[in-house]
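Below is a structure I'd like to ask you about.
For this view, one protein chain was removed and the others were kept in their places.
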Amino acid sequence: MSATTVTAAPPRRLLTEERVATGLVGLLCLLLLLAIALPLWALLSKSFLDDQGRFVGLANYARYFATPVLVQSLLNSLFVATLATTIVIPLAFLYAYALTRSRMPAKGLFYALALLPIFAPSLLPALSLVYIFGNQGFLKDLLFGASIYGPIGIVMAQVFYCLPHATMILVAALGLADGRLYEAAKSLGTTRWRMFRTVTLPGAQYGLVSAAVVVFTLVITDFGIAKVIGGQFNVLATDAYKQVVGQQNFAMGAVVGMVLLVPAVLAFFVDRLLRRRQVALLSARAVPYAPQPERRRDLLLLGYCILVGGLVAAVLGVAVWASFIRYWPYNLSFTLANYAFAEFDPDGWQPYLNSLWVAGLTAAIGTPLVFVGAYLLEKTRAVPLGRALAQLLAMLPMAVPGMVLGLGYVFFFNAPWNPLGILYGTVAILALNCLAHFYTVAHITAVTALKQIDGEFEAVSASLQVPFWVTLRRVTVPICLPAILDIAVYLFVNALTTVSAVIFLYGPGTKLASIAIVHMDEAGAIAAAAAMATCIVATAIGVKLLHLLLDAVLFGRAQRWRAR
Amino acid sequence: MTTAFRFEPPAGEMPAAAGRTAAPAFLRVRSLTRRFGSFTALDRIDLEVARGEFVCFLGPSGCGKTTLLRTIAGLDRQDEGSIEIGGRDVSTAPPADRDFGIVFQSYALFPNLTVTDNVGYGLVNRRMPRAAIAARVAELLRLVGLPDQGRKFPVQLSGGQQQRVALARALATSPGLLLLDEPLSALDARVRLHLREEIRALQRRLGVTTIMVTHDQEEALAMADRIVVMNHGVIEQIGTPEEIYRRPASAFVADFVGTMTFFEATAAGPGQVRVGTRGLRVDAGATGFPADGTPLRLGLRPEEVRIRGVTTGDDNAFEALVEDLEFLGPFCRARLSARDAPGFELLADFSANLMRDLDIACGAVLRIALPPGSLRVFPRRDDRGGNGAPA
Partner (left out) sequence: MRRWLLAAGAALALAFGSGTADAQTRTRVTIYTALENEQLAPFKQAIEAAVPGVEVVWVRDSTGVITARILAERENPRADMIMGLAASSLLLFEGMNLLEPYTPAGAEALKPAFRDTTPPVTWTGMDAFLGVICYNTVEGRRANTTAPTSWRDLTRPEFRGRLVMPHPASSGTGYLMVAMWLQMMGEEQGWRFMDALHENMAVYTHSGSAPCVQAARGERVAGISLDMRGARERTQGAPIEVIIPAEGTGWDMEAVSIVRGTRNLDAARRIADWAATRGANELYSRFYAVVAFPGVTNTPPNYPANAEERMFRNDFTWMAQNRERILAEWSRRYESKAAPRN
């Protein structure tokens, strides 16, 4: 390594790492601006314009708050969201408690049961409830004359729909318990109830608040359930739909969208605040809590899980079962006729294929985009300002309800001056919208995975004069493959089941399965709607099973370098 | 790009054992400043490293060692100042153009690649023939003592083995500069000692200019040709291990490298200081002694306390009580307090031999002397250095 062996400065390359990184970060910023920031800006500005596009200040807002029917929807939304949250959280807490703090059998199965609703569009539980508690429902009498169409139905369906989200958060929160605290409490002879109050609850409090915030936002912003089972009970999301689709009153639609944004944004910040505190709460020395077997408690919790998990499966099952019934309630014979979608919707099976196509495209383009994007933000040092902007934009969709993003897309991509208007109504814009809508969670998944790998890989590569994209391909991607798969499946399943954002965006020939469900339900073809929902659920679950299989391979013999 | 590999440095290229070499510096850092917001992590650092030299950056955690290393590598960008490597100004060059190899505390081995692929990682990108790569990798693995581990994955190796692989990988491209950021601190004590010698031997053999960051003074003293002691983003002292130990430039260096007892003192005439009520003689030094009444700090290494053959007439002799004894293997560290000046406490190291010969035990009274040549005089600064002198 004398002077003679030290090589001269490498020749000037055109594609220096810095330039490539700068270019890619710029591209990412541009894309995120187009897909997220500008549509939201379009929505915001629209809410200050009148029909003719003249600036009217807060006039639209004034009109909104002067219209009793609209204000009533706001109150209705808050009411059902509060009620649903109050019901879901204890339900999910006990369920998560059983999964993390007992020694009951088949925990994996029960966890899977609680997660089932994730694979269904939110419309599905509403359809099932019509069959169960509708005016011809087989358990109608349980409602003692009350109607399922309205707040009761909305809240029941929301409980089903939100259960997995709350359960996941609470399982994570309760799973983090520090076993030493329990040992200390036990050695002091603390009673069980006191231990629960002084150790378990405080340990899970951030998880509880976080779950409550998530559920509240989900309910406020969900469109499908209120659409199917809301009856005359208007909520914000159905208002936005009525204003925009039903009456093409874009200005008022924009105002409703902005109103819808408020609780979601608030929830987002509350959640972030809590998460930050929670990190500090966890000491690195914590010893994982391992529950001791205890027959009575385990049996009781098992019974509870059978009940709740069974109900979840039953609600899903009813929709599947109903899709095979000829003419409810007068002819219960088995039929496949409800799957002949052409009888109920002009596009027949096309919406299902469109959905596969959009979901596939969202996953196929979104996964590399999200991952490379997260990589650029996390591991490169180029254009700090650009990376900060991209980071902000990547976190933004979390606070934006699908309905609101969809409205923004209508205003932005349908504007006469926008050359991107050619995308309007195409599969591409539907995929772009899905990607934007679900960007944050995918991004966080990628960032978390990237943070877990050694931060010096890029430094080492640079010292070896290997450009970062080679290391990305040879090292980072293989290491992060499980997370990448997670992202792909997440994007696919959500693009498949979402309805709220895309309902404004489909065009001739690009209707999606979830929208077809709305339309068939609107036309009264509820059995066909259930059939389409069944198709979506079956596909989503199929994809998830495939994912589990692939994961098993990844962590199996094929990759023995992965020490789990 | 042609790369010739040579392990034996040409004759006459061996570094001077100590001191600033007369040869032109291989690495030259000028007035380097790095700020994080309002916090200055590096404050106008000037440094020269000769070709083939082994230099340690030593200092407490958070003092800016890593930042300096990363800035030299180009992994971090300085706010001001310049960096020259091999006579070329690389102040704005990207890391890939700076010709260095780097090893981190975390090893940063690619877990999905075999040892062979890890070591060959930088070679594959250079369009070298496959056979040449294989030969080079085998050579390197032999060099670091892992000749038949090539097919294994990093998880299958011990920590020490992983660090050797990381070293081989860093050396694979024959870089002009080897940067090591706390390469040993994740290893357990035995492996650390062993690897430290190996690294030093390897560096000598290859003659590669090396900078190692460490917060372990013992490591620095054992390995370095020269040590750069840093604190709060500035260089406190640069010197050979011996210089650093014997003639620390500041109370901070004295305290950080080795152990020292400090006394708050005031100047009391040339070669005279006052500690509490006691007057002590110190070396006046060549330059003028501080004016009377100047607050000073006196430092004394525990092993410098004299005990054999002390007579009353000796400089700085007095009787001391053994308050406490700490057994440290080959020697004992005693806490002594002066009999006639309560509160005047100091540490002294006594070899096992001495302990036996003089029958030293807790509660014994000894006659000791503090040789004026061993008492180091530092200006008293309130913000740093010293473990707090006995009042």
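Just so it is clear, A and B label the chains in written order, and each chain counts residues from 1 on its own.
Everything below uses one rule, namely that a contact is a pair of C-beta atoms (placed from the backbone, for glycine too) under 8 Å apart; a residue touches a chain by one contact, two chains touch by 3 or more.
It should be emphasised that the depicted structure is a prediction, and the values quoted were computed from it without experimental measurement.
Across the complete structure, the visible chains that the omitted chain touches are A.
When the whole complex is considered, the residue among A:Y97, A:F119 or A:Y149 that touches the unshown chain is A:Y149.
Summary of contacts with the chain left out: across A:A364, A:M395, A:I453 or A:I541, the touching residue is A:A364.
Between the chain not shown and the residues A:F344, A:F412, A:F438 or A:F492, the one that touches is A:F344. By the touch rule set out above, subunit A reaches the unshown chain at residues 68-69, 72-73, 76, 130, 134-136, 145-147, 149-151, 231-234, 242, 245-250, 327-331, 342-346, 348, 357, 361, 364-365, 368-369, 372, 414, 416, 421, 424-428, 431, 469, 472-473, 507-510, 519, 522-526.
By definition in this document, only the chains that are shown with their structure count from here on.
A straight line joining the Cα centres of subunit A and subunit B is 53 Å long.
Subunit A meets subunit B in the complex at residues 1-7, 9-10, 16-18, 454, 456-457, 459-467, 470, 474-475, 478-479, 559-563.
Contact residues of subunit B toward subunit A in the complex are 1-6, 9-10, 13, 51, 70, 73-75, 86, 88, 93-97, 99-102, 104, 106-108, 110-113, 121-122, 125-126, 153-155, 169-170, 172-176, 179, 206-209.
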